[in-house]
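Every protein chain but one is kept in place in this view of the complex.
Should a chain be cited, it is by its letter among A, B and C, assigned in written order, with residues numbered from 1 in that chain.
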Amino acid sequence: MTKVMTTREAVSKFVADGDMVYIGGYICRPPFAAVHEIIRQRKKDLTVVRSNAADDFDMMIGAGVVSRFIGTFLSLGVYGLGRCYRRSMEKGVPHKIDIEEYTNLSLPLMLMAGSLGMSFVPVNDMKGSDLLNVSSFMGDGKYKIIDSPFDGRPTVLVPALRPDVAIIHVQQADETGNAQIWGIGGDCKAGANAAKKVIVSCERIVDRDVIGKDPSRTIVPSFKVAAVVEEPFGAHPGYTPGFYDVDFSLGFLYQQASNTVEGFEAFLEEWVYGVADRGAYIAHYIDRFGYAAYQKLMAAFDYSYPVSYAY
Amino acid sequence: MTKVMTTREAVSKFVADGDMVYIGGYICRPPFAAVHEIIRQRKKDLTVVRSNAADDFDMMIGAGVVSRFIGTFLSLGVYGLGRCYRRSMEKGVPHKIDIEEYTNLSLPLMLMAGSLGMSFVPVNDMKGSDLLNVSSFMGDGKYKIIDSPFDGRPTVLVPALRPDVAIIHVQQADETGNAQIWGIGGDCKAGANAAKKVIVSCERIVDRDVIGKDPSRTIVPSFKVAAVVEEPFGAHPGYTPGFYDVDFSLGFLYQQASNTVEGFEAFLEEWVYGVADRGAYIAHYIDRFGYAAYQKLMAAFDYSYPVSYAY
Amino acid sequence: MSENPNNYYIKPELMACCGAREIRDHDVVIVGTGFPAMSANIAKHTHSPNAILMQESGVVDARPMRPALSVGDPCLNPGSAMAGCLIDVMGMFLQAGWVDVGFLSGSQVDKFGNINTTCIGDYHHPKSRLPGSGGANPIGTLAKKTLIIALHDHRRLAEKVDFITTPGYIDGPGARDGWGFPPNTGPECIITNKAVLRFDKSTGQAYLASYHPGSTVEEILSLTPWHLKVADDVFETLPPTPEELRVIREVLDPHRMIRIYEGRGYV
Partner (left out) sequence: MSENPNNYYIKPELMACCGAREIRDHDVVIVGTGFPAMSANIAKHTHSPNAILMQESGVVDARPMRPALSVGDPCLNPGSAMAGCLIDVMGMFLQAGWVDVGFLSGSQVDKFGNINTTCIGDYHHPKSRLPGSGGANPIGTLAKKTLIIALHDHRRLAEKVDFITTPGYIDGPGARDGWGFPPNTGPECIITNKAVLRFDKSTGQAYLASYHPGSTVEEILSLTPWHLKVADDVFETLPPTPEELRVIREVLDPHRMIRIYEGRGYV
C-alpha cells in the first residue's frame, strides 16, 4: 500500500499546529525540504526536538513556527551562533521560545527510551551543572533524582520523549516506508522510532526488492511510516552521503542574511515563500548560481563492496 | 596494531575460569569454534549469558564448563529440549547449574544498559509472572520494583550486565578488531559492547580500507577488541549470512548423541577433544560426510547493491 | 458433526487457519515458527495482505522461500524489510506498543490464559525443565492480542499452571491493570486441536467458543481439567477453505512439513 505523496501533502496531513516534532539530521541528512514546507504552510506553536541543531532549526525559530525547543545545542557551525535563535532568546523576536536543555547524551537517550517504550532512562551526566537548576515548560518533569535501589547512589532519571511526528531524510525508502540510511546516524533512528508517526523524505524511492537486498540498513519499518516523499536534494544545504556535498556557500548566505531581521525575511521570501516546492527551489538555485555550482555539489563515486544475505 | 591470533590463543589469554562470558549469536553466527575451544581447554566455573540459547550453550553445560547461566531460553529448536541442560537441571549431571531467568526483552536491555554505561534499566515485562518470584545467584539484585518518580506507577528495574569477555562471530573484521555484520542481529551488538573486552571471530579478515568502504556495518570498534581470529566456517553448525547455511544434519546428530551422557561424551570426543582446532574439525567433517555435504552448505550468491559514502 | 471426507485436511492445518482468522489486515504480528508462522502467513496470503510479520530475533516482513525452523533461520534474512536486532523487535516495536498480535504456544496453559514454558513440577527441583520464556513473557504482556496454541488434554491444559512464565489474566479480572500492563491487552483465544476457547473479559477465564469438526462439546468438556463454560452460541469451527488449503499446500509448505505436528499429538 503506497504512502507516496508530495512534501506539501505530507506536512499538511501529518504536521498539526501544536505538535511535538522530531526533525532528524545535523548537517548530514537534515530534511530541509520539509522544514521549508513547514515554514511555507505557516505552522504554529510547534515543539521541536533534536540533539544538536543548526540552520534548519534557526530558520524555523526565526519564521515563528516554533514555541518550544527541547534541545542541547544550536549554532550555525563554522558561521557561529544562530542569529534567529539569539534574537528570540535575547530580544523576543519574533517571540521568545521556551527551551528545555539537555545534552547530547541525555537527549538521544530520552528519544531512545521513547522508541523502546521505556518511560524514563537513567543518565550519568548533567550532575553538578546548572542544567539541573533550570527548567521551562517541562517543569519538575525535566528530570528526577533517585537513590539507585541497586547501589544507593544518586541517579538522574530523564523522561522518555514520544513526539507526535518525526521527519527524517534518508537515502532510500520503498513506497510503504521502509527507510534505509548509511553514514553518520546522529539520533535519527531513535528519534524517528520514538514518534507516533514518521514522515520519510528520501533521495530515491526504490523497489521493495532493493530494500530486501540489504535489510540491515533499514532504520524505520513501514508500519511506523505515514508518508513517503521522494525529494532528491532534499537535505540541501546539508548533505546526503553518496548523493551530494554540504553547501557552505548557501550556509554563508544564510548567516549573512540572518544577521538582520530584514535580511532573514528576504532570505525566506527568496528561498521558501517564493518557491512552490523543492523542484522550484532547485531551479532557483541553478538560476541564481549556475548549473556548474549545482553540479559541483554532486557526490563523487566511491562504492562499497556488495554483500550477500543468501544461505 | 594487529590483534590477530588463533582461537586457542584468544581463549587461553582472554577467557579465565570464573569469568562472566557473553556469547553472541543464535543459530545465526554463533561463535562455535570458540565454544569448542573453551570446552577443549576445560575452562571452569563460567557464567554464560545470552538471550535465547541453543546447542552451543547446551554443549557447554554438558561439558561442565558452566556454573551459572543468565538467560531467557534454551532449546535445540526443531530438535526440542536441550538434553544436557535438562540433565543438569533435573538430575545435576554433570552438576546443577545456577540459572537466573529473564526474557528476550529484559535481558537484551540489561546488556544494552551495560553497553551504554547505565547502571540499570526499566522494563515493562515480567510483571505478574513467576519470573519475579524466583532468583538465584543474583539474589535480590535480580530486579527492583520502584514507583516511577514521574507517574507513580510500579516499575521494574533490572541491572546492567558487564560481562568480563564477549565472544562474537562476524562476517568480517580488520586486524585491529573493527567488526562488521549483516543479517539478523540478535543481541550481539549490545552484548559485545557491554563486555570489558571482546574476542572477535570472523569469516575473513579484511583490510582496514574495506571496513572504511562501508563503516555503517561496524558494530564493535577496534579499541574494545582484545583478539581477532580468522575462523572460516566458525559458526558451523550454525550459519553465517552470505557464507554458509545452517547444518540441520549435524544438529540432529548432536541431539541424538546428547540423549545420553555416553552419546554426548562420544560426540565431544569426536568433534571437540578429538580435533585440534577448527581446521581439523572441518577436515573431519569432510572426511566423515564427504566434500559434497560440506560444499552443499556453501551459500548461494545474491549480492546487495553497493552504496557510496562519498561527498 | 460435519464431515472431513477423505481427510481432505489435517488438524494442524485447521488450527493454523484458526490462527490466521484472528489477524486483520495491517496488523503487526510477532510470529515464531511452526503454527504461528503458518497462521500469520496464511492470513497474509488471504485476507490480510498488508499484515507485517516479524520475528523476535530482529527480522521484519521476511520473504522466506521455505518455512522457517527457528526465529534465527537463515531463510529469514534475504528479502526481509529489516534485519535488525532483538532490541528493535522486543523493545522498539513490542514494548513501544506497535504489535497487534503475538502467537504463543505453551507446554501448559491454564484457564486464565497463563502459560508455562519453564518447568513441570517444582521450579527448584523440576520434574521436567522446559526452555524458559524467551520472548513469550513480553509478548504475552505487551502485544494487544495474544493467541495461544495448545494440545487439548489434562496435561497441557490446567486449572493452574505450575509456573507462570507468561501472564494471561493472571488470577482474574483487574490483575493486569493492577500491574500496570498496557490497557486492552491479553490472551484472545486458545486454539487447541479440539476447539477454540475465548476469554470472558469479566472473569478473565476461557470458555468454549467453537468445537472443531469431529469433536463434540461433551468430549471437550471431558478433556478440560477445569469447569469450562460453554458459549450460548457455541458453533462448529469452519473447516479450512479451499483457498486457505491452497495457500498452505502450494505456497507456504509444499513439502507439508506441518505433518510433523500430527506426530506431536495434534490430531
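We take it that contacts are C-beta pairs under 8 Å (C-beta built on N, C-alpha and C of every residue); 3 or more make two chains touch, one makes a residue touch a chain.
Quantities reported herein were computed from a predicted structural model and do not represent experimental measurements.
K.L.:
Looking at the whole complex, which visible chains does the left-out chain touch?
P.N.:
Touch partners of the hidden chain, whole complex considered, are A, B.
K.L.:
Which of A:Thr7, A:Thr47 or A:Thr103 touches the chain that is not shown?
P.N.:
Candidates A:Thr7, A:Thr47 or A:Thr103; residue touching the omitted chain: A:Thr103.
K.L.:
Quick one: say which of A:Gly186, A:Pro215 or A:Gly234 touches the chain that got left out.
P.N.:
With A:Gly186, A:Pro215 or A:Gly234 as choices, the missing chain is touched by A:Gly186.
K.L.:
In the whole complex, not just what's shown, which of B:Asp140, B:Asp209 or B:Glu262 touches the removed chain?
P.N.:
Of all options in B:Asp140, B:Asp209 or B:Glu262, contact with the hidden chain holds for B:Asp209.
K.L.:
Please identify which residue in A:Ile27, A:Met118 or A:Ala227 touches the non-displayed chain.
P.N.:
A:Ile27
K.L.:
Counting contacts across the full complex, list the positions on subunit A that touch the omitted chain.
P.N.:
Per the touch rule, subunit A residues meeting the hidden chain are 26-28, 51-52, 71-75, 77-78, 81-82, 85-86, 89-90, 101-106, 108-109, 112, 123-131, 134, 153-155, 182-190, 239, 241, 245-246, 248, 302.
K.L.:
List the residues of subunit B that touch the chain left out of this view.
P.N.:
Touching the missing chain: residues 1, 114-118, 174, 178, 193, 208-209, 211-213, 215-216, 218, 221-224, 308-311.
Keep this in mind: only the chains that are shown with their structure count from here on.
K.L.:
Measuring from CA centroids, which chain ends up nearest the centre of the complete protein set?
P.N.:
B
K.L.:
Using mean C-alpha positions as chain centres, tell me how far subunit B is from subunit C in Å, no decimals.
P.N.:
From the centre of subunit B to the centre of subunit C is 28 Å.
K.L.:
Just how far, in Å, is the C-alpha centre of subunit C from the one of subunit A?
P.N.:
Here subunit A and subunit C have centroids separated by 41 Å.
K.L.:
For subunit B, jot down the residues that touch at least 2 other chains.
P.N.:
Each of 109, 123-124, 153, 155, 182-183, 185, 239, 241, 245-246, 302 in subunit B touches at least two other chains.
K.L.:
Return the residues of subunit C touching two or more other chains; collapse runs of consecutive numbers into ranges.
P.N.:
59, 74, 77-78, 83-84, 87, 91, 94-95, 142
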